[in-house]
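Step one of this worksheet: look at the structure below.
A protein chain is absent from this complex, but the other protein chains hold their places.
And then subunit A:
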Amino acid sequence: MLSVNAISRSFGDHRVLRDVSFEVRPGRMTGFLGANGSGKTTTMRIILGVLAPHGGSVSWQGAPVTQSVRQRFGYMPEERGLYPKMKVAEQVVWLGRLHGMSQADARAATDRLLEQLELTERADDRLETLSLGNQQRVQIAAALVHDPDVLVLDEPFSGLDPIAVETVLGVLRGRARAGVPVLFSSHQLALVERLCDDLVIISGGAIAAAGAREELRARHSSPRFELVVEPDVGWLRDQPGIRVIDLEGSRAVFEPEGPGTEQRVLAAALSRGEVRALTPVVPTLDEIFREVI
C-alpha cells in the first residue's frame, strides 16, 4: 500500500498542499480528482520524488520511499515528453534498463507492451515522426515497461481518442488486477466514475474526500427516489414526510425525510393508479465532486 502522510508544500509564500494524506490500495484503481491548481500534480511529483515535501512523508509498504524503491514506480508526468530523436522501441528499452531491468528483459517487456498498445509497426520509427496520440501511447509504455510496483499517472487519458482510451484502459486494468496500486488523475469525471474503485478528491491543497467510490456515494448523498406513474404525479406535492426535488408530468424526484417513507409513497401511488417505476437515485461523481469542493 502506498501512503501519503500529511504532506505539505509551498512555492514561495503560496501554500500549495496542506496536510495531504491518503492511501492507494493494491489492486485498485484510485482516481485523483480536483480542479485546476488544486495540487494534484504537485502531490504526484512529491510521490515520485521529483519535488521534496516541506512536511510529511510518503511510504510504501510501511517504509519510507527511497530512491531504490522509487525506481520500481511507474510515472507518467502531466507534461509529456520523451527523446524526440530516439526510436520508439529503443527508447522504451532504455527507460526499462534505467529502472533496473536487464537488456533482455527490457527488450521482451517492450515488445509485449508495444503489441498491447498496437504500436509494433512503429517500433523502429523515431518518436517525433509519430502522431501525438501515438506518442502518448509510447509514454504509457514508458511508464509500464519495468512492470512497476506502483503506477502514478497524471491525466493519462487526455489527448487520446476514444479507441485509444479503451486500449490504454485495458492495459491499466490488467496491471490493477495483478495487484498493482494505480493512482491516476483526470478531468474526465465520467471516465473516472466508470473505472475507478477508490476516489481521492483534493480541493485548494487539502483532501476534501477520500475512500471507496460506493462508500463516498452513500456518504455524500441523501437518498433520493424517482417515481414514474400514470397518468399524473401532481398529488405528490401534498404528501407529508417528503421533499419534492423535481416534478414534471408523470415523473417526480423526491427525498424521504425518514426511513421507510418511500414505502408509504409507493402505497399511495398504487392506490391512485399504475406505477411504472420507483428507483433510488444514485448521485453522479459530478454531483459528489461539486458537493465536496
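The rule is simple: contacts are C-beta pairs under 8 Å (C-beta built on N, C-alpha and C of every residue); 3 or more make two chains touch, one makes a residue touch a chain; residues count from 1.
In the analysis below, contacts and distances are computed from a predicted model.
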| item | value |
| --- | --- |
| Name of the absent chain as recorded in UniProt (options "3-isopropylmalate dehydratase small subunit", "Stage V sporulation protein AD", "Sodium ABC transporter permease" or "Iron-sulfur cluster assembly scaffold protein NifU") | "Sodium ABC transporter permease" |
| Given A:A35, A:M86 or A:L169, the one touching the chain that is not displayed | A:M86 |
| Sole contact to the chain not displayed, among A:Y75, A:F157, A:F225 or A:F254 | A:Y75 |
| Candidates A:N36, A:Q67 or A:S131 - the one touching the absent chain | A:Q67 |
| Contact with the hidden chain (one of A:L48, A:L119 or A:A252) | A:L48 |
| Where the unshown chain meets subunit A, residue by residue | 45, 48-52, 67-68, 70-73, 75, 77, 79-86, 94-95, 97-100, 142-143 |
